[in-house]
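With one protein chain held back, the other chains of the complex are shown just where they sit.
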Amino acid sequence: MQDFVVKLELDGTLAVMSMQGDLTNESKTRVINAYERTLSAKARHILLDFSHTEYINSAGMSVLITLLTRAQEADQDLRAFGLSPHFQKIFDMVGLLKYIPHFEDRASALASLEKDR
Amino acid sequence: MQDFVVKLELDGTLAVMSMQGDLTNESKTRVINAYERTLSAKARHILLDFSHTEYINSAGMSVLITLLTRAQEADQDLRAFGLSPHFQKIFDMVGLLKYIPHFEDRASALASLEKDR
Amino acid sequence: MRIVDKQHDLPSPVSVVIPSRPGFEKVAMDAASSYGKLVGLSAERRDDLRTAVAEACINAMEHGNRFSDETGVELILRVRKTTLVIDIVDFGSGFRHPVKRPVLKKKISGEEPARGWGLFLIERLVDEVEFTRTKQKKHVTRLKMHL
Partner (left out) sequence: MRIVDKQHDLPSPVSVVIPSRPGFEKVAMDAASSYGKLVGLSAERRDDLRTAVAEACINAMEHGNRFSDETGVELILRVRKTTLVIDIVDFGSGFRHPVKRPVLKKKISGEEPARGWGLFLIERLVDEVEFTRTKQKKHVTRLKMHL
């Protein structure tokens, strides 16, 4: 009943991690494995795609905090898109939006990246 | 907890009955009241709009059968649109689609009406 | 509240009790649909399950418990091997099988009452249906969906 996969796209210094299914404590290994492939690929920018994430619980947010810790150590930046308004609110409550800015869709996340580079 | 209303539009010989909410046994009075207004208005064609119907149970379908009986007696024809694929299947199982032809949307239901007049 | 079911490391059953009041079948229907999703039922078959569970709950409320609010209808959801098994339990005495098949034409003409589609739909929407009485004088409608 593990209903979560990360679809990873690598393109130069950009990595897009699409979180598909339920982001919970059970997702941790898959998130970290995918993350480590962004390291080997020397990606500097990571986009988290939540448009296929159905459910995120507090343990799933802790998985993202672990990811954030490692990304900061590796000097990679994290951005996100596709969260529902409810989960944007939850991420804001926790403070995550300050560290992982959220964009409405992939195009605007990519545009923000262009601008900052 | 009565969560159902019929929004009625009358336009010459056409009546559109929009079924909004849960179509169940509890909806009967409201459906019949709205139907009787189509009679007073001398409507000949009734379009049932299910695009805002969230839930239909078997008692709700019986309400439609009662409506159908009365419409046949009054020589009015019934068409429908906006049912989800699941409820199209259910209506088909019961045989209702033979008496109340279903169209994808309002425009195609209206077009079929034009053609038949 | 303690439930045991250890064969095949299958999860213990989920139980939902609703009052015998029209409208509450939707809570049972949504819980069944959620459980169906968890055990891998497709969206289309979950829609079938939703209608079957709602109809079985309404029958349990109406014919079994005579709409007595404080008499609950219990829904028990479990997986046995590769089958989703759902019991809908009421406190009535059940009924004689089979029930006469509804005929739409007769219902439109008024020869038959308009009601009477619940069992017809249930039988067509799930893979198996059984009706039984328990030793505790309860009546059980059992729905099965092969996974």
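Each chain gets a letter, A, B and C, in the order it is written, and its residues are counted from 1.
We adopt the following convention: a contact is a pair of C-beta atoms (placed from the backbone, for glycine too) under 8 Å apart; a residue touches a chain by one contact, two chains touch by 3 or more.
Predicted, not measured: the structure shown is a model, and the values here were computed from it.
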In chain C, positions touching the absent partner: 1-6, 11-19, 21, 23-24, 26-27, 29-31, 33-35, 37-38, 69-72, 74, 77, 89
Those residues of chain A which, in the complete complex, touch the missing chain: 1, 22, 24-26, 55, 57-59, 61-63, 65-66, 68-69, 72, 84, 86, 90, 93-96, 99
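Throughout what follows, only the chains that are shown with their structure count from here on.
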Separation of chain B from chain C, taking each centre as the mean of its C-alpha atoms, in whole Å: 28
Between chain B and chain A, distance of the C-alpha-averaged centres to the nearest whole Å: 47
Whole-Å separation of chain centres (CA-atom averages), chain A against chain C: 41
Sequence positions of chain A contacting 2 or more other chains: none
